[in-house]
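Some chains have been omitted; the remaining ones sit where they do in the full complex.
Chain IDs A and B follow the sequence of writing; residue 1 opens each chain.
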Amino acid sequence: MTKEFDRKIGQQAIMYAFAEEEEEASLTSELTRMNWRYGKGKVGSMELQKIVAAIETLAKRQGIVNPDLYREMHSLYHAIIEAMHGVTRGQVELGGMLRTAGLRFAIVRGKPFENKEEGEWIAVAVYGTIGAPVRGFEHEAVGLGINHI
Amino acid sequence: MTKEFDRKIGQQAIMYAFAEEEEEASLTSELTRMNWRYGKGKVGSMELQKIVAAIETLAKRQGIVNPDLYREMHSLYHAIIEAMHGVTRGQVELGGMLRTAGLRFAIVRGKPFENKEEGEWIAVAVYGTIGAPVRGFEHEAVGLGINHI
């Protein structure tokens, strides 16, 4: 059985962010089978706060986090910022450094540890392109943030 | 044809870092077909410089970069450091912050742009776990660095 693979919440989140429609179905059916929560979205902006907001909004709308609990939003927020470090590689900034990003993001919430008491964790994966505000003048970027929730 | 997919050098590098043996074969046969260079390795350390060294060494040994050209080593170095930003998320440091990392890394060198004149680029993908120097007290981390070469 591929149980161990399934538990790699970060890898799952990145595969899900990468996935095109066909692959997505098999990934999500697996996540559903494990009773994990998940969601996926897209956002493009020169303003980093819009990317943070887009991820937070999706997580709330899809019921991945409880929007009324600061505890959960705090966990998600730090996971998002950690993911954006991978995308921005140095300064967590876009427009102020004259660059823009077009990203797909995936959020997965589940129990990645064998020990039940480790409880739930959240993974935020971000994948897309970053570069000059000129079409095609951009390269890929990826980020992953993981937090206990 | 999946040409467009193939050109996503960063995604390719991450998939390659993720890949277990079986999947690896199909990925690398694809990379070979495109005449791209690639390699893969493993490293675990509390000393970040050992991770940088391991990636550089593999790239040189596998002929992914020309070890006698600073130009190529410079390109690789910056790609590695950018990838490590995703892993470390804030401070590019491991032991000095009492954490350790166990990582698989993949390097891919090829021509990701349709325009031939864009030439060769290099992608360094890093995937594994980061955490306390205590077995199991760690979570996943990922990083991607891309540079023109």
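Things to note:
Please note the rule applied: a contact is a pair of C-beta atoms (placed from the backbone, for glycine too) under 8 Å apart; a residue touches a chain by one contact, two chains touch by 3 or more.
Keep in mind the model is a prediction, meaning the values are calculated, not measured.
This structure file defines a homomeric complex of 6 copies, of which 2 are shown in place.
Note that in this section only the chains that are shown with their structure count from here on.
If you average the CA atoms of chain A and of chain B, the two centres end up 20 Å from each other. Contact residues of chain B toward chain A in the complex are 8-11, 14-15, 18, 82, 85-90, 112-113, 121, 123, 125, 127, 136, 139-146.
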